[in-house]
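Note that one protein chain of the assembly has been removed; the remaining protein chains are unaltered in position.
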Amino acid sequence: MKPPTDTLAAPAAEATDNPVAGIDQTKGDFSYNVAYAFDAGTGLSEDTVRYISSVKKEAPWILEFRLKALKKFLSMPMPTHWATKDLENINFDKIRYYLSQGQKPKRTWDEVPDDIKRTFERLGIPEQERKFLAGVEAQFDSEAAYSNIKEVVAKQGVIFVNSTEGLREHPELFKKFFAKVIPTGDNKFSALNSAVFSGGSFIYVPKGVKVAQPLQAYFRINAENFGQFERTLIIADEGAEVTYMEGCTAPKFSTSTLHSAVVELVALKGAKIQYITVQNWANNVFNLVTKRGIAHEEAEIKWIDCNIGSRLTMKYPGVVLKGRKARGEVISIALANDGQHQDTGAKMVHAADETTSNIVAKSISVGQGRSTYRGVVHIPKHLKGCKNNTECDALLINSHSRTDTYPAITVRGDRNFVQHEASVSKVNEEMIFYMQQRGLTEGQAMSLAVNGFINDLARQFPMEYSVELKRLIDLEMEGSVG
Amino acid sequence: MSSLVIKDLHVAIGDKKIVQGLSLTINGGEVHAIMGPNGTGKSTLSKAIAGHPDYTITSGDVLLDGRSILDREADERARAGLFLAFQYPSEIPGVSIANFLRAAVQARLAEGEEIDATAYYKRLYSKMDLLKIDRKFTSRAVNDGFSGGEKKRCEILQMAMLEPKFALMDETDSGLDIDALRIVADGVNTLRGPNLGVLMITHYQRLLNYIVPDHVHVMWDGRIVKSGDKSLALELEAKGYDWVKKELAATATAAAATAATVA
Partner (left out) sequence: MSLAFSSAMSLTGSFTADVFAAHLASLPPLPDWWLERKRAAYARFAALPMPTRTDEAWRFSTITSLTLDGFSLPLPSPALPPATIGLPATAELAFVNGFLAAAVPLAAELRARGVIVDTLQHAFHHHEALIREYLLKQTARLGSAKFSALHEAFLTDGAFIYVPRGVELDQPIAVFHHSLTANGAAFPHTLIVAEDLARVTVLEYFGSSDDSQAQLAVGATDLYASHGAQITYVGKQDWSHRALSFHAHANVVRRDARIQSLNLHLGARQARHEALSQLQAPGAFSEMLALTVARENQEFDQRTLQLHQAPNTKSDLLYKNALLDEARTIFSGLIVVDQDAQKTDAYQSNRNLMLSEAAEASSLPGLEIQANDVRCTHGATSSRIDPEQEFYLQSRGIAKSAADELLTFGFFEEVLSRLTNEDLHDALRTLIQTKFKK
């Protein structure tokens, strides 16, 4: 196997000076030691897929599934007829598709650039976690916390394992729902994930069980969980309730520049699933994620999605409202700074009577950053009593900040109601003067205004997330004025 | 004792000259009122002193405790001790009054010094008690959806917390009914004292029934044309601004006559 290469994407032409995630990745060595126990090498072929499957000791049907997906991936064109041409800068031959966990990186804490250390400090990231996040340690030792949660929920009959384990230990359950919400060929990147997936979570919550505390991927972060191609499947059985949180507000410095996850949620009758994401990849990362849930009768699925990092994120969490009175919601916050493009949004597919969906998206573009909202709302056939409400607001900070909005709404029949409202504005100058008159600097005033803009959405995050989010925005806004 | 000295100030918006040679000295503990008809440059004066970027000071100076503040940004002037109570306070959605004031208090601390949260809230609540403001008020977003009276009350609370040396009160009475006006005036009177100088800008005399000024000035065409004590305000109320106008014209004629005689 060849040693890994980090330069799989052509370097972005525009130099990045994002104060948080925009560390120049050419400075400092971000690569892990090459002596992996298991390493699929670079490039993607049938051999790569077979290799991954054999390392994971998978059942034949999974290998078959992966190989079919690979064919699909290779046959599908890049979606550049609607998406950004930046996708063409991904060099699939230079990507490393599988690394097993637990490897020791060669970098030491002393080698971590000072600005990253400062960022961690200002965000108040615990010492231990800083080392993992900076790539000094390959694994964050929080096994204790994770085991604890696992133990508590296990008593309620909840399965909370990684997806490899899920496939091995609970094949019947897994197979029943796996790739049913997001078919392999849904898009080119879901096909890619289906071919090479590893890591991610498998969760099953039995009938009527309400999991009190959020299940956090953060408690067991390791190479796999922050993996490139994680695959998560969450099933909430009838009347069950669960909240899942992934990611963290701290910037994550990655050796790999393509991340393509697939997350499937199934909420059976009357179940509730809330899925919270805070994404803050370093901004050399292409983050191309497919997330969708199916909500059965009177079930509820809510995506709370916050994107701050990455070079390009394309992510449109969706809900298929399959049962009568099902509800779907997407709350989305995106912040795009120099050299970043946050292409996010939501999809709501109504497939039963009296289903309701709600989308609230707020984006902030700073410097030359670009944020894009794409939405799909579909009320087909002769449904009745369906409702959708969409609000998207964009805030532009600097004169060359950019935002786009591309919703697509289709409604059939006279018994449904959809409403879409969007606005674009800049921060009100009088408001900034008002705050300056109270003694705040322009930068502080701007931070407050931006935090105020997303405040109603940020409140929906768990406390510690929203506090970190506020600090992050303060950091991002610092360089934006003057 | 603190002083705010305005020396022969000229202010323009774009090419338009608004304030044209205004001079005034306010000492700590004094309450001055500037009255004048609409469009005479009263609000321009307060915004320009506070450092609003739309207003250009073309000549003259403003000194706070003997030091010119004109080279300072709006926030620096504020931290130096100037407070502008806005005629139309901005709405700041999503930012609670408590958090906003906390940020403003924090901005006044030395670098590296952290605000003591317990002490801050203690002080905030004592000021609110002093001004008879309900505790729930500070969890609302700054001025967002406030009535005219609530906005003005929010301004007074900020003034109490930030403890300025000088407060410029721009048309504080505009948009207020008599009850709201009384509440605001009570607030100002509560804060009145030797450490606070006040410049009240108003079109009507009625505010001065509640906040009794030490000095009253009449502003006309961008400068102060007449000064006196509180009785001047009553006289203005009774005779109207036309009286000042006539008097001005008479003075001008007399001056011209004098000039002619001398020649």
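Here the chain labels run A and B in written order, and each chain numbers its own residues starting at 1.
Here, a contact is a pair of C-beta atoms (placed from the backbone, for glycine too) under 8 Å apart; a residue touches a chain by one contact, two chains touch by 3 or more.
Model, not experiment: these values are computed from the prediction.
A.B. asks: From the touch rule at the top of the page, work out which displayed chains the omitted chain touches.
C.D. replies: Counting the whole assembly, the omitted chain is in touch with A.
A.B. asks: Among A:Thr164, A:Thr403, A:Thr441 or A:Asn455, exactly one should touch the missing chain; which is it?
C.D. replies: Among A:Thr164, A:Thr403, A:Thr441 or A:Asn455, only A:Thr403 touches the chain that is not shown.
A.B. asks: Among A:Asn416, A:Gln436 or A:Ser466, which residue is in contact with the omitted chain in the full complex?
C.D. replies: Residue touching the chain left out of view: A:Asn416.
A.B. asks: Contact with the hidden chain only, please: which subunit A residues?
C.D. replies: 81-82, 382, 394, 396-426
Everything that follows uses one rule, which is that only the chains that are shown with their structure count from here on.
A.B. asks: Taking each chain's centre as its mean C-alpha position, how far apart are subunit A and subunit B in Å?
C.D. replies: Chain centroid spacing, subunit A to subunit B, equals 50 Å.
A.B. asks: Which of the residues in subunit A end up touching subunit B in this complex?
C.D. replies: 428-431, 433-442, 444-445, 448-449, 451-456
A.B. asks: Any idea which subunit B residues touch subunit A in the complex?
C.D. replies: 50-53, 73-75, 77-79, 82-84, 86, 89-95, 99-100, 103-104, 107-108, 141, 158, 162
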